[in-house]
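Shown here: the complex without one of its protein chains, the others still in place.
Note that the chains take the letters A, B and C in the order they are written out, and that residue 1 is the start of every chain.
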Amino acid sequence: MDSFEKLVQMFREFPGIGPRQARRFAFFVVTRNDSFAHDLLKTLNNAKETVGECNDCKRLTDKKGGVALCKICADPTRSKKELLLIAKDTDLVQIEKSGEFKGSYFVLGGLIPLLEREPSRRIRQAHLLSLIEKRKKEGLEEIILALSATNEGENTSEYLREILKDRGLKIFELGRGLSTGSEVEYADAETLKFALKNKK
Amino acid sequence: MDSFEKLVQMFREFPGIGPRQARRFAFFVVTRNDSFAHDLLKTLNNAKETVGECNDCKRLTDKKGGVALCKICADPTRSKKELLLIAKDTDLVQIEKSGEFKGSYFVLGGLIPLLEREPSRRIRQAHLLSLIEKRKKEGLEEIILALSATNEGENTSEYLREILKDRGLKIFELGRGLSTGSEVEYADAETLKFALKNKK
Amino acid sequence: MDSFEKLVQMFREFPGIGPRQARRFAFFVVTRNDSFAHDLLKTLNNAKETVGECNDCKRLTDKKGGVALCKICADPTRSKKELLLIAKDTDLVQIEKSGEFKGSYFVLGGLIPLLEREPSRRIRQAHLLSLIEKRKKEGLEEIILALSATNEGENTSEYLREILKDRGLKIFELGRGLSTGSEVEYADAETLKFALKNKK
Partner (left out) sequence: MDSFEKLVQMFREFPGIGPRQARRFAFFVVTRNDSFAHDLLKTLNNAKETVGECNDCKRLTDKKGGVALCKICADPTRSKKELLLIAKDTDLVQIEKSGEFKGSYFVLGGLIPLLEREPSRRIRQAHLLSLIEKRKKEGLEEIILALSATNEGENTSEYLREILKDRGLKIFELGRGLSTGSEVEYADAETLKFALKNKK
């Protein structure tokens, strides 16, 4: 296989990329001028070298110069009373956009499928428990399970409620109900059930 | 225009029907056997004769034999403490499916667009106010505005809160948040804002 | 079941209509004023009384006053040299819109599924053969099989070619190739094969 076809194969491994788009990517990078490829390589190397997991929340962050914490964990204006648990790094972006949360985060690293025999291996359980102990000394009062409203998300919330109980913390889940733009006539019965239970 | 084309035109007036489907309907009804057309006409006439607005909630109901109320309004096991307001008859089906609501309904008959100068003409305001007075004598305590999470729905809720205030009633709206199946990563910022505010 | 629910059930039998739209139709017809229902019934009855199969092409047509033929079959300016075979009445509308065909039609009444043991029962075979004999006396020279580019359409074309051969007629099928708006990059291999074979 020549190097161009090998490049197509590598792009096929990218998340959500099919054969046609992989080929388009290969054409794209090969036909850019040399500075583009050079930049991409340099940026990727820089990122690989400087990016690492935040010591506290475990999300990827710039650790250049021996920095230990991400900007949010290091920010003294962010409350340490609330800890919000998310499944993966990319979930954080949307929650920050909402502007509604002023506490700190922890990235679980995954969700727990139904019937999983060893749920603790699917999430960063040991890191989570030790962060909670640390944060309790800083005033931690509540944990928000910000997981998707799917079977896996609900299963994970249930497991987390179990391992986090009896620690003197309030445990919350995201409110369920009508999402923005939903019409009553087309809402599913479970969503309406939550919308009625959670009426405001 | 011949009678077949006239039939196509009449089906075009049905909600959500384009020219192609209207033509398919016309072929469908014309090629059924005679008993189908006869049945349709008889059923439609029966429905027109027997169906009318429920005296209380204003939804369409079978009023054969001088019945004044729909099954829900006439049901003594449905609580009169909660009154749930919906925009249109078809919204009721989904809410009943949720099994979460045991009170009674009122059909507003529409939503109020932004900037409407005469909002009272868009909804059955006089009927609503007189039903509320009647229900207060039966123990009415709370009103649930079960309107779509859209601009029109929110505008209508705001107007209703205004005209229903100072009547000694609690006013609720449907809970907002993640709808069933939603993933955090793809939720819009406003929905996450509500989901965080309404955490449980 | 009350008459309204019976009406919903009848609309569910309409082609392509689900439970929600059936209910919306029932609300629609019941809440129109009386003249709408009256008009619909009258138009449907008129259509049922006056519409029948054209003696020649078998499509539904206005047969009021003992008319035997549809407008196209009765039109002396339409060529009798070409006979275009379609699967169903509604296919005719799109072909007439193209403005490209000036001959006459025959409605087969269906397509023949793969592996059908008695293909002659799926189409109006006897009517087709007798129309062809009649048209040959009027100068019929070619037959165009205007069937969908699907497995059933191709199977039907193959069967028709077999039963129509050795009658001194040219048999054509619709040209295959790129449809309007198609891009080469996204076209399937079979379509490109036809597009290359049928290059102009």
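Here is the rule we use: contacts are C-beta pairs under 8 Å (C-beta built on N, C-alpha and C of every residue); 3 or more make two chains touch, one makes a residue touch a chain.
None of these values were measured; they are calculated from a predicted model.
Check C:34, C:118, C:166 or C:183 against the missing chain and you find that the one touching it is C:183.
Summarising the interface, chain C meets the missing chain with residues 86-88, 90-91, 94-95, 97-101, 144, 146-150, 153, 172-200. By the touch criterion stated above, the residues of chain A touching the omitted chain are 2-4, 6-7, 10, 14-16, 20-21, 23-31, 34, 37, 39-41, 43-48, 50-51, 60-62, 64, 89-90, 93.
Quick note on the criterion: only the chains that are shown with their structure count from here on.
Most remote from chain A, judged by the distance between CA-atom centroids, is C.
Averaging Cα coordinates per chain and for the whole protein, the chain whose average falls nearest the overall one is B. Note: centroid distance chain A to chain C, computed from Cα atoms, is 54 Å. In chain B, the residues that touch at least two other chains are 90.
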